[in-house]
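All protein chains but one are shown at their positions in the complex.
Coming up: chain A.
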Amino acid sequence: MATSTTKALAGEEPPGPSRAGDGKETSRRRGAWLHRLDVKGAPYAFIAPFFVVFAAFSFYPLVYTSWISLHDVELATLDVMEWVAFDNYVELWGDSRFWNALQNTITIGVISTVPQLLMALGIAHLLNYRMRASLFFRVASLVPYATSVGAAALVFTMIFERDFGMINWGLGLVGIDPVNWEADKWPAQAAISTIVIWRWTGYNALLYLAAMQAIPADRYEAASLDGASRWQQFRHVTVPGIRSTIVFTIVLSTIGATQLFGEPLIFGQGPNGVTGGANNQYQTLGLLLYEEGWKNYQMGRSATVAWAMFMVLVLAFVAQRLIKRLRSRTS
């Protein structure tokens, strides 16, 4: 730092008669060089803090995880690593638990994301109207998002409890047999999706609302002059107007769904949650990772699951791009 300061000052020094032409030339050149460095280099210096932190807390773990996944490592003896090349991956490919977890992740992802985004769209549309206490409703819709996963999942677990839960009590009032929410596959996945939907709908609704408010009012005016109904306005003005936000929320929800972990873990309670129920009926990839690492203490296999999750996400986005390209070609 100190040297660059003096150099910079030297470059700024007013040209004096005592200086020979040659020295003036170098100092000017140096000044120009510093100027270029400033223009070109400073932006990198500014973003450096982010990348330094990113490298330490994201990139390094990522690389190290891939290194671990090529070894046989136990949590108790992390210092003893045995090289096994791609054995962990081969094993995972042939492991029925992996395919089961992948399937559960996808089904829970679909039954939580689709209703969630549709409901968010509807709520945002309603919040977009002029109404009393709109601020209250907007804040209220964000409250679930501010609740911690743990608290939300715990409350829902009690609500869905088999013997004394509120939902089964309500079902009993109207004469429906109690549902074994935890032990049966689809009820369990529906219950977990409920937790996710409850937490994230308001957040997405606010994102949509913000995008909706950026749509110029004259488009609606023009549409209504043409005789478009409210529903037609929604379909042909609102939805195209917030398309990029919709894509953004789909991307975010897909990532969130792939990493789903806390909700099913707490819903299953203790060791039973780690395996996603007695029959693995709601074990997600995140839970499988945890089971391998922190129940079976096999860090190598756990890291392999982590990379498999990453690959699933990459595949999902490649597929999405392909579909998009195909569609734009046909249209």
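Note that contacts are C-beta pairs under 8 Å (C-beta built on N, C-alpha and C of every residue); 3 or more make two chains touch, one makes a residue touch a chain; residues count from 1.
Here, contacts and distances are computed from a predicted model.
Q: Not counting the visible chains, the remaining one has a UniProt entry; which protein name from "RNA polymerase sigma factor, sigma-70 family", "Extracellular solute-binding protein", "Predicted secreted hydrolase" or "Aldehyde dehydrogenase" does it give?
A: Hidden chain identified via UniProt as "Extracellular solute-binding protein".
Q: Taking the entire complex into account, which one of A:S69, A:S112, A:N128 or A:T157 touches the absent chain?
A: Candidates A:S69, A:S112, A:N128 or A:T157; residue touching the omitted chain: A:T157.
Q: Of A:L75, A:V90 or A:I176, which residue touches the hidden chain?
A: The single option touching the absent chain is A:L75.
Q: Contact with the hidden chain only, please: which chain A residues?
A: On the side of chain A, residues 1, 4-5, 8, 11-12, 31, 34-35, 38, 42, 45-46, 48-49, 52-53, 56, 75-79, 95, 97, 157-158, 161-164, 180, 182-183, 269-272, 275, 278-279, 294-298 touch the unshown chain.
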